[in-house]
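This part shows chain A:
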Amino acid sequence: AELTIGFSQIGSESGWRAAETSVSKQEASKRKVNLKIADAQQKQENQIKAIRSFIAQNVDAIFLAPVVSTGWDSVLKEAKEAKIPVVLLDRDIDPSGKELYLTAVTSDSVHEGAVAGDWLAKTVGGKACNIVELQGTVGASVAANRKKGFDTAIAKHANLKVVRSQTGDFTRAKGKEVMESFIKAEGGGKNICAVYAHNDDMMVGAIQAMKEAGLKPGKDILTVSIDAVPDIFKAMIAGEANATVELTPNMAGPAFDAVAAFKEKGTVPPKWIQTESRLLTAADNPQKEYDSKKGLGY
Partner candidate 1 sequence: METSLDPGPPLLEVRGISKSFGAVRALQEVDFTLRAGEIHALLGENGAGKSTLIKVITGVFPRDAGVIRLGGEEVAPRSAKAALQAGIATVYQEVNLLPNLSVAQNLFLDRQPMRFGIVREGEMRRRAKALLAEFGLDIDVAAPLGNYSVAVQHVTAIARAIDLSARVLILDEPTASLDRHEVEILFGIMRQLAGRGIGIVFVSHFLDQVYEISDRITVLRNGRLVGERETASLPRLELIRMMLGRELAETTSTRASAGEHQAREVCASFENYGKAGYVAPFNLELRHGEVVGLAGLLGSGRTETARLVFGAERADRGQARVEGAPVRLQTPRDGVRHGFGYCPEERKTDGIVAELTVRENIVLALQAKRGLHRPLSRREQDEIAARYVRMLDIRPPDPERPVGLLSGGNQQKVLLARWLATSPRLLVLDEPTRGIDVGAHAEIIRLIRELCDDGLALLVISSELDEIVTYSDRVVVLRDRAHVEELTGEAIDVTNVLAAIAADGATLAHEGRA
Partner candidate 2 sequence: MKGLPPVLITAIVLVAGFAACAAQFPNIASTRVVGNLLTDNAFLGIVATGMTFVIISGGIDLSVGSVIGFTTVFVALASERWGVPPLVAFVAILALSAAFGAAMGAVIHVFDLPPFIVTLAGMFLARGASFLLSTESVPITAPVYSTVSDFALRMPGGGRLTAIAIIMLAIVIGGALLLHLTRFGANVYALGGSRATAGLMGVAVGKMTVKIYMLSSLLAGLAGIVFSFYTSAGYSLSAVGVELDSIAAVVIGGTLLTGGQGSVIGTFLGVLIQGMIQTYINFDGTLSSWWTKIATGVLLFAFIALQQALVTLARRPVAKRAGAAS
């Protein structure tokens, strides 16, 4: 029988998120799943409402991309009572709720930060390097995790130091504005050796700021960021960006398969289906990556 699945999506706050939504739709139509998407406009209360209305509609399964890690217990309990399996996409929830969902298809955002940090440590080698950091939205768990992973990775290297860290709200415009002031504050950019941004969008903005200040991003200042959206590959092709860590937008695909197997054969999937966090640099054929990602709705 055709499955009806409700997907409580966070919103469309970034290109990556839009791509995740459109890839989910593509994957659903591939598998002839009837996918109902409720967009929560970044609000947890809207997500809870959406889940409740999915339960009221008696869907076959619920996908949840949780905007925050806590606060899902009671609504997920309701889903459990109604015998509707829940799959978490993209982000994990608080450990106390482990038995309330079927599986979680997510990347490890601490790990992502660590991958970025390790790359930087390796690239810089032994020379001293002042890093500036563009954080995501204050309070967002992804931002905190990506910071944590990165900090742990560079803590092992005394020559690496984060000298400035401000929030760029995950957006291009703020990324550019914050980078502008970092450049002013750090002697016109001469004291900066690398930029780490919690997502590619902020990095694209920061690259513009560096160019406008007469600096050569990618050469004068190294860049590393996370997500792997098409535009960062464009910058790599132009030699203006150095590295990014991929976060795949295809979280729904594995989730559909897990639900189908569970519904048909009763196979219980592992609690965590971790997606790969690939490091991509200028050496990894950015043109090819760009072409393959262009049409995904970023």
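Inclusion criterion for the candidates: all candidates are chains of the complex that A comes from, given by their letters.
One rule holds in what follows: contacts are C-beta pairs under 8 Å (C-beta built on N, C-alpha and C of every residue); 3 or more make two chains touch, one makes a residue touch a chain; residues count from 1.
Worth saying up front: this structure is predicted, and the values here are computed from it rather than measured.
*Asks:* Any copy counts here: identify which of 1 or 2 touches chain A within this complex.
*Replies:* 2
*Asks:* Which part of chain A faces candidate 2 closely enough to touch in the complex?
*Replies:* 6, 9, 11-12, 18, 21, 36-39, 41-46, 48-50, 52-54, 56-58, 68-74, 94, 96, 137-141, 144
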